[in-house]
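Some notes on the structure that comes next.
Every protein chain except one is present and positioned as in the full complex.
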Amino acid sequence: MPADALGRGVRRLGAGTINAVVRIGYAARFFVAILTHSPQSILRVGLTTREIYFAGVLSLVIILLSGLFVGMVLALQGFDVLEKYGAGDSLGVFVALSLVRELGPVVAGLLFASRAGSAITAEIGLMKTTDQLAAMEMMAVDPLSRIVAPRFWGGVISMPLLAALFSVVGVFFENIVGVRLIGADSGTFWGNMRAGVGFWPDITNGIIKSCVFGVAVCLIAVFEGYTAKPTAEGVATATTRTVVIGSLAILALDFVLTVFMFRGMGAK
Amino acid sequence: MNRTTIDFWVGIFVLIGIGAVVFLALRVGNLTSLTTTPSYRLEAHFDNIGGLKLRAPVKAAGVAVGRVDRIQLDPRSYEAVVTMRIDNGYQFSKDTIASILTSGLLGEVYIGLAVGGDPQMLADGGQIGKTQSAVVLEKLISQFMFDKASSAPAPAGAAK
Partner (left out) sequence: MAHLKHRASSVAFDAQSANAVELKGVTFGYDRRRPVLAAIDMTIPRGKVVAIMGASGSGKTTILRLIGGQLRPVKGRVVVAGQSVADLDRAGLFGLRRRVGMLFQFGALFTDLTVFENIAFPMRELTDLPDELIRDLVLMKLNAVGLRGSAQLKPSELSGGMARRVALARAIALDPMLVMYDEPFAGLDPISLGVVGQLIRRMNDALGSTSVVVTHDIYESLKIVDYIYFVSEGRVIAKGTPDEVRASTDPFVRQFVDGEPDGPVPFHVRARPLAAEFAAHAG
């Protein structure tokens, strides 16, 4: 009977929403737990360093290559549009601002979520499935301090660095393409760009964004791994969730942050 | 993967990461013109600042010598009060003129300083006496039309 099906659908929606809210609450508590269990990550630097290696250093290739391509594509596309309005000379500023304010943090964040985030989730999930976390607990070693927190901080430290590198590579290759397109010389190009990009709003906001994205993605990654069902299927689901939820979180936070940061820009 | 190798690569990574941030700040952005140069304040009152924004450049002879720090409205005289930060290396005479100019036809708005002959220099917190407000396009057009109307040939009777 359709009324029954509707009723069931509504109940499932309600239960689903309640579950989601409960899970968010759990995640918030988990975040606080990570923070309180962080001293080990600082005292035993080697743990965190190892995680910076696996999350950051190993992501360099994909980040640098992506920055290269995005920078060049932006230059090509940007020139096409700007030229129509006689603003071809502002190409440098346009691409630099796009990268530093938005694309650097966001694209680097998305790539990070896919590569490093999923790896972290899979690793923690697997350790849970094979009882390694339980074994550690039985040996009076707290898995939150030893395994979870270092991975969290390793990712949080890596993200802004990766975003900055993405922007730098993008700007470099944009320069190569742009100078060729406009025919301007390199010096003028850089000069115009420097005049248009301010440290204060643009670059610092970009850095703040990438830090916020880093915290969000890393929290989601370790949380999903830690709460994964201890089966192969459970780990696979958790890994997928990290990428999906992490990416959506980045885009949503980007919107919120952009509104806050750049809302006042035009008005003054 | 042994500890030393990992530490090495992480060190490199962190260094080039921070280097990237510094690079962005200095070479892509314009950090150098902001913080470290010591500067002093000058004030100027305008009837209309047009499109002047905060942190717009202050130029003398086309060379950037400072930035616009604050823009406020004087509640009594209803004039715009602009506070500028001028780099310490530059001194301006007491009869300097501050004008609001536009670079190019549709470019950014900035303050141009034209120095006078007064031997006395403005000190920190000093006020520039002579100012020239921004040219507002609409007023220019209505002025033009008014001139046009007044220079049109008078009706036959009035000319005599």
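Residue numbering begins at 1 within each chain, and the chains themselves are lettered A and B in the order written.
Everything that follows uses one rule, which is that a contact is a pair of C-beta atoms (placed from the backbone, for glycine too) under 8 Å apart; a residue touches a chain by one contact, two chains touch by 3 or more.
Computed from a predicted model, the values in this text were never measured in an experiment.
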Partner chains on view for the chain not depicted: A
Hidden partner chain, touching residue among A:L13, A:V81 or A:A134: A:A134
Missing-partner contacts on chain A, residue numbers: 126-127, 130-132, 134-141
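Here, only the chains that are shown with their structure count from here on.
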Rounded Å distance between chain A and chain B, as computed from the means of their C-alpha atoms: 37
Chain B to chain A touching residues, read off their complex: 1, 3, 6-7, 9-10, 12-14, 16-18, 20-21, 23-25, 27-31, 34, 53-55, 71
Touching residues (chain side chain A, partner chain B) in the complex: 46, 49-50, 52-53, 56-57, 60, 96, 100, 157-158, 160-162, 164-165, 167-168, 171, 190, 193-195, 197-200, 202-203, 206-207, 268
